[in-house]
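Have a look at this one before I ask anything.
For this view, one protein chain was removed and the others were kept in their places.
First chain written, first letter: the chains are A and B, and each begins at residue 1.
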Amino acid sequence: MTAVATPLLGAADWLSEPLPWQGRRLIGSLERAGLTGRGGAGFPTWRKVAAVAVGHRPVVIGNGAEGEPASAKDRTLLTTVPHLVLDGLQLAAEAVGAVDCYLYLPGPVTGHITRAMAERAGRDRFAVTLVPAPDTFIAGEESAVIAAVAGGRALPTDKVGLVVESGLRGRPTLVQNVETLARMALIARYGPDLFRGHGGFLSTVSGAVVAPGVYEAPQGIPIGHLLELAGGPATALAAVLVGGYHGTWLPIADAVSAPMSAAGLAPFGATPGAGVLYALPTALCGLVETARITDYLAQQSAKQCGPCRNGLPAMADTLRRLADRERDGRLPDHVARLAALVANRGACHHPDGVVRMVRSAMRVFATEIDAHLAGRCSTMEGR
Amino acid sequence: MTTAALWYVGRGTGVVALVLFSVVVALGIATRAARPLFGLPRFAVLAVHRGASLLSLVFLVIHVFTMVLDPSAPLRLVDVIVPFAGPYRPFWLGLGTVAAELVVAVIVTSLSRHRIGYRAWRFVHWAAYVMWPVAVAHAIGTGTDNGRLWLWLTVAGCVALIGVCIGWRLSTGFAVRPQVARQLAGVR
Partner (left out) sequence: MKLHIDWTACDGRGTCTELIPEVLAQDPWGYPLPVDGSRQPEVPPDLESFTRRAVAYCPRLALRLR
């Protein structure tokens, strides 16, 4: 297993070196390095930057609003290596010729960033405005970020065109996850070739592992190895939720050897997302966990769009009944029909993410479903 | 046209305009209810609301301009635009000017709804709830100097209609719409 050549975590004292200004050469470096977005969508970063760079009076927004409760990588970055993020923001701003620069942050890390910015006397060419992000699941959604930076509520908006063409106040807008920005700074410092093939990503591992936390790993690492980085399983595992609350459940037998990369997870209908892994022990019932997560996601709906506002609570309620071992054989079918109703409708992809996670649960926990419908549960817990 | 004929046409179209505008407001509330009305599907309720408002506008225009043309009616062209400056019952006449201008604002913004955006349209459309009582006051103030019973009854009818509609609008069940296909065949 190849190590990460230019790690973020534990990156050496950064401020002692001058900022590696690149101008528009950064775009070529990003393309050569093959950096993809670390916010969950995994889009090629150079394409986004190039698209914004041709626009008139562009804007750059660093997105530090993690949103996902199972993810901690963004706040870890912002508190341990803030200067990497801030350098990346400067580099991105320079590459697109930004007129305005923002950093969208949750409350608890704002103090760290303000102190870090005070340490940067004279280092920056672009002024950065800090914008508070609310502690909600959808606060990190791209259009919600833009709405909040524009002074409104952090809620998704109707998509009229591409954000890179028309975003904040109609201007070309680059919204980039803070980890992506930090990786940009590393690429600018050490060159794209060192990154290419050895680039890393941050993963938040939680659940039944010995040492849950944020770990850095090379892309393509088998999930089993990533769990070992986190101290290995604490007990026998049943499944892993890959990619966060909008991700996909994988049975443990598939998960251990599945590579944590877009290509590696595609055969399982999964994506690495923002690198979130949740290890489900055999002692917990997968249906109970799925019902809990769905209930949370239903509450976290922005409640702007009818299908999501109505459909997600209905799904959560049905899953709760299934988890509570209600002997109604129509329940799985009801879940499937609600999922079909809710998918592909709404201003953002929150319902689609919920549907992906729930459908994978219905597949992976099929034996649990049969047991629950018969009034039993095969785990030690489960009420 | 003889001045007497102009006078009757002027007053008549005024009363018809008031009745029609009352129907328009009632239909507007029915449109907001977003449910079929007396067998009319929702889009038809909206279509009749729009059509009736344009018809009302026609009667309003005739009402105003016969009054201007009628030498015995105390309405000058300037009073069509400037309220409360007329020579006869200036306050009650002025209310008519105000109501007419609100009607024009509501109709113009509704015709250009897609261009001005939802929020601007809605803000002006609320003025309909101001226009209607002002129009009623104008009708009572300028139209009842002869004390004709039929006029009082007509106005009372319009007020009753709108009173019922507003009561409906404010009722708790108004915005709740009956669910189509009750929650997927029996499963809660």
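As a working rule, contacts are C-beta pairs under 8 Å (C-beta built on N, C-alpha and C of every residue); 3 or more make two chains touch, one makes a residue touch a chain.
No experiment lies behind these values; they were computed from the predicted model shown.
Of the candidate positions A:79, A:166 or A:304, contact with the unshown chain belongs to A:304. Residues of subunit B that touch the chain left out of view are 31-32, 34, 41-43, 46-47, 113-114, 117-118, 121, 177, 179-184.
Mapped onto subunit A, the footprint of the missing chain covers residues 155-158, 304-307, 310-311, 341, 344-347.
One rule holds for everything that comes next: only the chains that are shown with their structure count from here on.
For the pair subunit A and subunit B, the distance between C-alpha centroids works out to 54 Å.
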